[in-house]
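What follows is a structure written as structure tokens; I'll ask about it next.
Only one protein chain is missing; all other protein chains are in place.
Labels run A and B following the written order; every chain starts at residue 1.
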Amino acid sequence: MAEDVNSREIYEFLKTRIGARFRTWLQICSHCGLCANTCHYYIANGNEPGMIPSYKVRHLLEILKRKGRVDRKYLETVYHTVYHECNMCRRCTLYCPFGIDIALMISLLRSMLFSQGIAPEGLVKAIENYKKFGNQMAVTEEDWVDTIEWCEEEMAEELLGLKIPIDKKGARIMYTVNAREPMFYPQDIMEVAKIFHVAGEDWTVPRKEGWDDTNLAMFCGDLKTARLIVENTFKRAEELEVEKIAITE
Amino acid sequence: MELFHDYIRDGKIRLREKFKEPTTVQDPCNVVRSGGLADKNRRLAEFLSEDFRPMKYQGNYNFCCGGGGGAMPMGGEMRKYRLRCGKIKAEQIRDTGAKIVFVPCHNCIDQLRDLSKEYDLGIRAIHFKEAITELMEIPQEMIPEED
Partner (left out) sequence: MDFYSFLYTMAHGPLLWISFLTFILGSLLRIILYVNLSRKKDKITHQHFNLKYVLMSLFRWILPLNRTVAKNPIFTILGYIFHICLIVVPIWYVGHISLWEESRFGWTWASIPDEWADRMTLVFLAIALFFLLRRIFSRDIRKISTLSDYFLLVVTALPFMTGYFLSHATLDGVPFLGDYMELIHILSGEFMLILIPFTKLSHFVLFLFSRGATAIEFGRRGYTV
């Protein structure tokens, strides 16, 4: 941990992003503990007080109080809390009398860590893939189209007339998938094709980047890449003049 | 998922049969709590099953499976934590006695399959699309002739 942290940057980063909601939440949380038994981490760890949602966001207040003057070691603790102890599932939010959104604060802490170059390896790799290939698994456009065509051939043997239309303009629905599907679960694509076919749906899949509907950048607070991913998808939808975007599931 | 629900509701897809085994359905946080699809999720599960058993807290107030928020793609470093906190979900499923769990989320499904192994649930976790392809009636004209 020789690397130093940039306190001013951290402080500025947080300060510009703390809106009225965050500020109010940090101040009015009455530490009543009603959120404790709503969190699966808390319960599954034998009602561990350190896993109370309200306790997890103490870091945010602490960092603000110290005006960002914290060390790497401290940020490692924050990392552990925000990645290993929270799924940002928002269950606690529904049970808090004030509606305090712990997950949003965790998410803010994650983006702060990201700005300091701290993020889980698995997610960072995915982000690089998004930037390079437009999807999280580094599938190239050729491979993607090949997979689709292969699925189509396989399926056509089972269902007459089945087609997976690529880049069909003016379709009603543009279908997007999880990038794990072409890599590991091509049968998922086939199943959907079957359903669409039987239902007589007018659908298509995009050829270019934008077909991956996952957004892992969001989870580690890389909002720039997160936006890029969403924009890709919407750009495709506009080009193809589709009515709706359907995501896998 | 919403689409599939509408297909079946509107009769665009007809089912040959329904699952006879007890089923339940997971409410993925991004689809349900933060997606607003709680009702359709549950109704679709009901369409497909004869013996649907809701989890305690089914719907917007359901527990997270423990694989959300990037926990699955984080890989090895997260595995220990995610299996431990998934205990709650495992118990919820065990309490329903379901043998089939519909899971409309790629993330959750990997987690649930891991949980099934870890906590010995003996369940089959499947996507809706898998379930529908298994159950749907295929129009005569689409069936290829045997040769």
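One rule holds for everything that comes next: contacts are C-beta pairs under 8 Å (C-beta built on N, C-alpha and C of every residue); 3 or more make two chains touch, one makes a residue touch a chain.
Everything numeric in this text was worked out from a predicted model, so none of it was measured.
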{"item": "Per the touch definition above, residue among A:Y41, A:Y55 or A:F114 touching the missing chain", "value": "A:Y55"}
{"item": "Chain B, residues in touch with the chain not shown (by the definition above)", "value": "33-36, 38, 60-61"}
{"item": "Interface residues of chain A (partner: the chain not displayed)", "value": "17-21, 23-25, 27-34, 36-38, 47, 49-50, 52, 54-55, 58, 93-101"}
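Everything below uses one rule, namely that only the chains that are shown with their structure count from here on.
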{"item": "Residue ranges of chain B in contact with chain A within the complex", "value": "1, 3-4, 7, 12-13, 28-29, 31, 33-34, 60-64, 66-71, 73-75, 77-78, 81, 84-89, 104-106, 127-130, 132-133, 136, 138-139, 141-144"}
{"item": "Contact footprint of chain B on chain A as seen in their complex", "value": "40-41, 43-45, 83-91, 94, 103, 106, 120-123, 126, 136, 157-162, 173, 178, 180-181, 187-188, 191-192, 194-195, 197-201, 214, 216, 219-220, 246, 248-249"}
